[in-house]
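Only one structure is covered here, and it is reproduced in the block below.
The complex appears here minus one protein chain, its other protein chains still in place.
So that you can tell them apart, the chains are marked A and B in the order they are listed, and the count of residues begins at 1 in each.
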Amino acid sequence: MQKKISSIPFKGTAEQAAQLQKVIDANKSDRSRLMMVMQQAQDIYGYLPFEVQQMIADGMDVPLEKVFGVSTFYAQFALSPKGKYNVSVCLGTACYVKGSGAVLQKISETLGISPDECTPDGKFSLSACRCVGACGLAPVMTINDDVYGRMTPDQVAGILAKYAD
Amino acid sequence: MDMVNVKINGIAVSVPKGSTILEAARIAGVEIPTLCFLKEINEIGACRLCVVEATGARGLVTACVYPVSEGMEVQTNTARVQKARRTTLELILSTHEKKCLSCVRSTDCELQKLCRDFGVEDSGKYDGFRQKYELDTSAAHLVRDNNKCVLCRRCVAACNQQFVSVIGANDRGIHTHIGTAFEKQLANVPCVSCGQCIVACPTGALTEKDDTEKIWAALADPSKRVIVTTAPSIRATLGEAFGMPIGTNVEGKMVAALRRLGFYKVFDTNFGADLTIVEETNEFVGRVKNGGVLPMITSCSPGWVKFAEYYYPDQLDHLSTCKSPQQMSGAVIKNYYAQKMGIDPKDIVNVSVMPCTAKKFEIGRPDEDAAGMPDIDIAITTRELARMIERMGIKFADLPDEEFDSPLGEDTGAAVIFGATGGVMEAALRTANDWLTGKDNKDLEFREVRGTEGLKEATYNIAGMEVKVAVASGLTNANYVMSKIKDGTAPWHFVEIMCCPGGCVNGGGQPTQPASVRNTVDLKALRARALYTQDEAMTLRKSHQSPVIKTLYEEYYTDGFGGHKAHHELHTSYVKREKYD
Partner (left out) sequence: MKSLAELQAVREKARNRMALNGNAPDHVRVVVGLATCGIAAGARPVLDTITQEVEKNHLTNVTVSQTGCIGMCQFEPIVEVLVPGKEKVTYGKVNAEKAARIVAEHLVGGKPVAEYTIGSLMGNKPAQDETVTPLKNTDFYKKQVRVALRNCGFIDPESLDDYIACDGYQALAKCLTEYTPDQVIKIITDSGLRGRGGGGFPTGRKWALCAPNKAPQKYVVCNADEGDPGAFMDRSVLEGDPHCIIEAMAIAGYAIGATKGFVYVRAEYPIAVRRLQIAIDAAREAGLLGKNLFNSGFDFDMEIRLGAGAFVCGEETALMTSIEGNRGEPRPRPPYPAVKGLFASPTVENNVETFANVPQIILKGAEWFSSMGTERSKGTKVFALGGKINHTGLVEIPMGTTLRDIVEEIGGGIPNGKKFKAAQTGGPSGGCIPASLIDTEVDYDNLTAIGCMMGSGGLIVMDEDTCMVDMAKFFLEFTVDESCGKCTPCRVGTKRLYEKLEKITSGNGTLEDIDELEELCMYIKQNSLCGLGQTAPNPVLATIRFFRDEYVAHVVDKKCPAGVCKALLNYYIDPEKCKGCTACARKCPVGAISGTVKNPHTIDTSVCIKCGACMETCKFNAIKKV
């Protein structure tokens, strides 16, 4: 796995920084909570750019490279911002067997981006994920918290259109 | 001690309980190849080269970390084991850029030796995807070529041991690589330039930035007078590069070799070390008498200085303002010596041979330019010097012993021991003791601060004053000292800090020794012994008694220790550094 580092300038707000500081303060006594802090930081910022990781490193008193090493090890951590709507296609066994690869391909074509990329307008990002545990509904696709089961490539355009706002 | 009985390749041995198979095998006289293993700092069982067969274990086990148990029988060289090791090497080779012909580590590369030992040809059997990496040449001191990296992580362990942890494993799976945070260039991260990663690296993935071409060019330029100075520890290590036993003192042959390379003068950085001691001791005594900032910390080690600037920017007033011996030597050559000899300092090229990669960084620091130009022009490591000697076809072992040039070739035992942890402290104490008591004390050995431990503390009574000292080597220990200073609980008056564990004898610019040696002998102790032996044999063992020092202050720094001129030329200043640009 290789992470793409975003070149989009960081646009964090003072409010977000205060939120993150609160998270750090609550956890800094226990360095083993590093991942927990990173997860919450990602909830706040949507991704973990340099500025955010540096705050975490300083706050948790761990080397920045360690934070970065962790952020590039786990699939969940993003170094690039996510789109307003993140489209995620399950490539778990059950979904794969039932054709989720074709669904992913179709979305990729429709949006004009590859997995782990974000459309230039920041609206959609695309990712391929491992099993979401809804194998009975295979193939499965999620858009943010919405789950779409028994997907076929034909349905892709219609579903994406729902997020046209 | 509880012992267990095991058999290694049929050889029965009794070894301490808890020993690894590797250790037990060594006792049995059986060598097991390793690659990633570095005792105590990198016991990760990752490369899988040391696999062996052991009774009671499923499959093959890694000898480096697998503990022996009573009655265990180990086979280290079965066909199955050898085949496994060969495949491992073939897989490593499939991701390794094999520019072996031009690689600076050729013939002293651990991967190359293993491949030769196991008859692994570069058949390309497993050639496939290989990530391509750009060279990182941003830092003053090293070149990082991930294309040659075998992911043993020895450099990461060394960097962690040095506390800074600026490199580590990034990404995962086949994309795993050693890198910095956000893949920044090394110059833009808080790397202290210590070079411990280089001496840990088994291949050519990490090498010092080679500055020898600049020297060759200067030597070929008739308008330049190329003067070389050599640090105290070089004489204790250079021999290793020519196959001599660790700890051989080769001072005389080193001087002879330098002369044959064509240097105009061959001086000894030791005079700079003596100079550092008198200036530093004077500064310390002054701080004590005038209520200055204590503890005062030595500043000879540029890796340590850079560390303080990155990690303790608010504590920099604890550092002595004295330049390092390298820089003092350079300043004296381009000022006093140039003036005395009637040479335009612009025509001088100062080359220093250092145990250290951070010295390459230090020569470019601000406020290190007493003559309005850099004090030192080119700093090379012991390894680079060895390569220059080889290139010239000089048979090092056959050289006669020669002496340094006058007038900057004379030194004292105090300067010699600078190369080992505790040496600067002991040298300073010798001088302080004489100055404060006003006597020429015969009792001049301060043994409590000797030895390779990372942190040593002692209390001495000097002229009725209780002086508490600490000696730290390695940045983890330095960090401990600094954290005590920062939180106000440091009991010491005077502290010596060396960046590299064990001091300069174990510097990042010293000859590389394979892990098989590093894991079995104490390099630091063996090399230091050469210096302490030389010190003992010398008649002059106190810096302030050096004739060079006496002359310098009589003829040149006439307003005395710490006087205006000395302060201008021999002292420097520090900067607060941001960790990440």
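In this text, contacts are C-beta pairs under 8 Å (C-beta built on N, C-alpha and C of every residue); 3 or more make two chains touch, one makes a residue touch a chain.
Keep in mind it's a predicted model, so treat the numbers as computed, not measured.
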| item | value |
| --- | --- |
| Sole residue of A:70, A:87 or A:156 that reaches the chain not shown, by the stated touch rule | A:70 |
| Residue of B:24, B:38, B:84 or B:531 touching the missing chain in the full complex | B:84 |
| Absent-chain contact - pick from B:62, B:382 or B:452 | B:62 |
| Selected residue (touches chain absent from view) among A:39, A:54, A:119 or A:155 | A:39 |
| For chain A, the residues touching the chain missing from this view | 1, 31-36, 38-39, 66, 69-70, 73-77, 91-94, 96-98, 129-138, 140, 147, 149 |
| Missing-partner contacts on chain B, residue numbers | 44-48, 51, 59-60, 62, 65-67, 83-84, 87-88, 91-92, 94-95, 126, 128-129, 151, 169, 171-176 |
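Simple rule for what comes next: only the chains that are shown with their structure count from here on.
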| item | value |
| --- | --- |
| For chain A paired with chain B, centre-to-centre distance based on mean C-alpha positions, whole Å | 44 |
| Touching residues on chain A, where the partner in the complex is chain B | 1-3, 5, 50, 53-54, 57, 63-69, 72-73 |
| Residues of chain B defined as touching chain A within the complex | 164-173, 175, 179-183, 189, 579-580 |
